[in-house]
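A single protein chain has been omitted; all remaining protein chains appear in their positions.
Chains: A, B and C, in written order; residue numbering restarts at 1 for each.
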Amino acid sequence: MIYGEKRVERPIRWAMVGGGRGSQIGYIHRSAALRDFCFELVAGAFDIDPERGRDFGKNLHVAPERCYPDYKTMFAEEAKRDDGIEAVSIATPNGTHFEICKAALEAGLHVICEKPLCFTYAEAKALQSLAEQKGRIVGITYGYSGHQVIEEARRLIADGALGEIRIVNMQFAHGFHNVAVEQNAASTKWRVDPKMAGPSYVLGDLGTHPLFISEVMLPHLKIKRLLCTRQSFVKSRAPLEDNAMTLMEYDNGAVGTLWSCCINSGSMHGQKIRVIGEKASIEWWDEQPNQLRFEVQGEPVRILERGMGYLHDTALQEDRIGGGHPEGLFEAWSNLYARFAEAIEAKEQGKQYDFWYPDIYAGVEGVRWVEHCVKSADLGGVWIDYE
Amino acid sequence: MIYGEKRVERPIRWAMVGGGRGSQIGYIHRSAALRDFCFELVAGAFDIDPERGRDFGKNLHVAPERCYPDYKTMFAEEAKRDDGIEAVSIATPNGTHFEICKAALEAGLHVICEKPLCFTYAEAKALQSLAEQKGRIVGITYGYSGHQVIEEARRLIADGALGEIRIVNMQFAHGFHNVAVEQNAASTKWRVDPKMAGPSYVLGDLGTHPLFISEVMLPHLKIKRLLCTRQSFVKSRAPLEDNAMTLMEYDNGAVGTLWSCCINSGSMHGQKIRVIGEKASIEWWDEQPNQLRFEVQGEPVRILERGMGYLHDTALQEDRIGGGHPEGLFEAWSNLYARFAEAIEAKEQGKQYDFWYPDIYAGVEGVRWVEHCVKSADLGGVWIDYE
Amino acid sequence: MIYGEKRVERPIRWAMVGGGRGSQIGYIHRSAALRDFCFELVAGAFDIDPERGRDFGKNLHVAPERCYPDYKTMFAEEAKRDDGIEAVSIATPNGTHFEICKAALEAGLHVICEKPLCFTYAEAKALQSLAEQKGRIVGITYGYSGHQVIEEARRLIADGALGEIRIVNMQFAHGFHNVAVEQNAASTKWRVDPKMAGPSYVLGDLGTHPLFISEVMLPHLKIKRLLCTRQSFVKSRAPLEDNAMTLMEYDNGAVGTLWSCCINSGSMHGQKIRVIGEKASIEWWDEQPNQLRFEVQGEPVRILERGMGYLHDTALQEDRIGGGHPEGLFEAWSNLYARFAEAIEAKEQGKQYDFWYPDIYAGVEGVRWVEHCVKSADLGGVWIDYE
Partner (left out) sequence: MIYGEKRVERPIRWAMVGGGRGSQIGYIHRSAALRDFCFELVAGAFDIDPERGRDFGKNLHVAPERCYPDYKTMFAEEAKRDDGIEAVSIATPNGTHFEICKAALEAGLHVICEKPLCFTYAEAKALQSLAEQKGRIVGITYGYSGHQVIEEARRLIADGALGEIRIVNMQFAHGFHNVAVEQNAASTKWRVDPKMAGPSYVLGDLGTHPLFISEVMLPHLKIKRLLCTRQSFVKSRAPLEDNAMTLMEYDNGAVGTLWSCCINSGSMHGQKIRVIGEKASIEWWDEQPNQLRFEVQGEPVRILERGMGYLHDTALQEDRIGGGHPEGLFEAWSNLYARFAEAIEAKEQGKQYDFWYPDIYAGVEGVRWVEHCVKSADLGGVWIDYE
């Protein structure tokens, strides 16, 4: 149970690139980072418009001289300060992640990066090497994975409660972009522009979320080959897809599906994962994130609830309030940011830690998966080996 | 609203092949057929064990002399009677459907046949020709399609409430056969024996149900090509599958998925269909068959309920009790059997009728779809044209 | 599991009073009675309009000469026949139940009567005496109680799975009469006329249903005192109530609530019962009648499903199809009618039986409860002893 006591000796000095006024994702980064003294927001290059960025920073109580016009200036100027930033979060359009992440690592900063880490597997591996070489933490904000019952699922599966894993069904299928909303919404516009969004839209923007959750729940399962088809139902989005279906075969003989979609009219989020084993299944839905269905064949379905004593210890330790009270997405992100902070502190102090978080390898894996999906789809929806 | 008054001038004289003691499916056939004076059970070849079949028939108040040892005898003997049977239902293992159906049609009987109609598209087309030539009705018991809100969905879609159709997601994925229950359960044993079950297990046994519902809801949508993968997670079932995923492309550019599965541990039925249009989606789940979700993008989800005045007239006319009271699968079947009876009467009287029911063409289509799925799967999960 | 084989040696010769064309309740009586050869409909006084009743009977294949203009004629004429009726169902407006039931018993008939049995406790006791004296069965159509998971709840409670019972919360609160629909709907009109409906509307029409379910689940719990308030939100309904809340204290120290309402706008049925014990609770909702929530404190909620092997034997024996397939209200009624038939046969043959059904004592209890509620409410909502 978390009571808000500090998790690291002192808050980590932290900045943001992007995430300025009007950015929902920027706010959830800050809300999570600043919780419980994990990070301290001391600088930022919040906005492509420096003036607006400075005004925004002021409203976050960031000193005006540390509201920078761009990330390069920020990294350079902060490096000169004794109390310069130690970590940076990147919440800019996808097309800029690679260069900013690279620059941050080269500047010796720890990085928290929005997914996707970058556009190509080669780039991703390069960032991985750089992070390893520099000894820096890279966290990826697969925020949903921070919900505590995801950990419970991981532990149930590790205990063998499901038996041999056979099927993994995933989806992230919302309906908010059923028409060309990007014509009026800047926040969507760049997502359907290959220059800014990269080689895919919904595969990268949506699909990688449940994919990472599957990696958390099923750390030993490896994709052997996959097949993907994708469509642009709103035609102006081509070549980027607004719907995709990926089939996967895993090395243990299990199979998987992942439906990525932003034109699922009338659906809210529609992010779900169902892991089916020989004996039992678990199912989780991100719109009711405090519950986990545990379904043993031949027994009544059980609804597991966050915060209850029957859960595994590791699924309880990040509770902020008792069961029955709904925690939400902000708590999931807070859990991850606290782990980012603890990982950074441990790295700085040369200590070990025994918790997982969406790290550079998760980031690399997401890029790799999208790359394979796009390749399969562009070849006409054929099976390709996962390598 | 139905009050139980007769739907046909006199009950149609009717017999069953199979469906004896211990057959759940046999009972639902009888329960539906005998409701509201549509059919009258006057004969039967209920059981492969003639003695047991006769005893069973006695408990259904069938005259002992009309409890026959086999269908051939029954067709022959009944043909000699002035009051001989006019229609027969076939509820035997799949491998016998073709020959019994063929014999029944040749005997001039109307037929209600369990799905699958037969094993091959060629056989199916032969039965279709025979039925057309003989002027006999063939009904297929895609029983779930008789739920009234399926008709409501059909009408909503026809009205354009969803806009252009983009995605059709279907599943019938239960968990009852997660292990080799067939080793102890005769009712499952034949289902995993290719000789008795045909070229597939779950594709034919489960998948064709939501497939037919999609045909009811979307009569104009035609499959252009499909891809299927299938697995035998219980290894002794090979070559028959206990899990399959089918991807479909339709002629209007829409795409579809159909998940057929009997190893979905912990799930009850898991039969669902979601039709996604440009403007809205509808979703139906057979375990709560009185409800239909209608989800217009940008509006609150609406839960439509059977029996309510806001539904289309044709979705109300088969109600047997007011909204709020749950009707179940028996009512869905009763609706179909009543239509079978009315279609038979109309056919006999040379009259037209304006209602749909799962007819010979639906039966042919199911066989055709399974054949294509199996072919695709056996080629390694490749796209094949639907022809 | 029921396969439709006969439950009684020969179908009981049966008639209806009321329940003619346009009566939903009439149809569910017939649909249940005629199922599986329990009863045979041979006569009727279906309608207050003899001509319409005869036409209706004809469509039920009842011989025209046995379609009677009124119940008195029917009882008299049938008594003259060797093959005269043995049992009769009464589906007329409430105000006529007493006299018809009395006449039927005096004619030596077994009776199935719609609730309420009559209007006063004194009358009810008189009918009870008459039934005992005549040795006839009186069944009351508390139809919801026939759902199999009600029996499961009864058995779970008998097993002590809930521990000491503390609270029983009940409701039957629909919204269909939020405005004065009775001005246009004959089927509602009589319900709000004290002459026809008796001393109450929703208490008797709705509240007695979950009350009886509580009696089934908790046979040993006895009401000690109760308090009731009632309102007529649609003013023209006064003195009959369209909303009522009853508080109860039981002899073991438990407490109960029962909310009866027909102005619960937007609600479908809203019939629920929750029994709370020291260790666990169960909850049932009649709109999803195949499920039973079983909630052990400190454990995950379990959703019990009809038809599953983990249920008690007696909760499985009336299944008509496997779990996962929804049974509906018609099956619940069929279960009760089958027990009525078996009880009648046993009574005629002087045999014992070991099953429960809503009998004359249940009918008496419902009348008694309404009488106490009305008295309490009319005294201003005060506690009155239950005697």
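Everything that follows uses one rule, which is that a contact is a pair of C-beta atoms (placed from the backbone, for glycine too) under 8 Å apart; a residue touches a chain by one contact, two chains touch by 3 or more.
Just so you know, these numbers come straight off a predicted model, no measurement behind them.
Put simply, the hidden chain is in touch with A, B, C once you look at the whole complex. Interface note for the absent chain: among A:23, A:171, A:281 or A:376, the touching residue is A:23.
Among C:64, C:309, C:350 or C:380, the one in contact with the hidden chain is C:380. Of the listed positions C:73, C:183, C:236 or C:297, the one in contact with the omitted chain in the full complex is C:297.
Although one chain is not drawn, its touching partners on chain B can still be listed: residues 294, 298-305, 308-310.
The omitted chain makes contact with chain A at the following residues, 1-6, 21-24, 26-28, 30-31, 35-37, 56, 59-61, 174, 176, 268-269, 286-290, 305, 320-331.
Along chain C, the points of touch with the absent chain fall at residues 162, 166-167, 169, 175-176, 178-179, 227, 229, 231, 233, 243, 245, 247, 253, 255, 257, 259, 261, 263-267, 276-281, 293-297, 299, 301, 380-383.
What we mean here is this: only the chains that are shown with their structure count from here on.
Between chain A and chain C the centroid-to-centroid distance comes to 55 Å (mean Cα coordinates, whole Å). Chain B and chain C have Cα centroids separated by 34 Å. Averaging Cα coordinates per chain places chain A and chain B 44 Å apart.
Shared interface positions of chain B, defined as residues touching 2 or more other chains, are 176.
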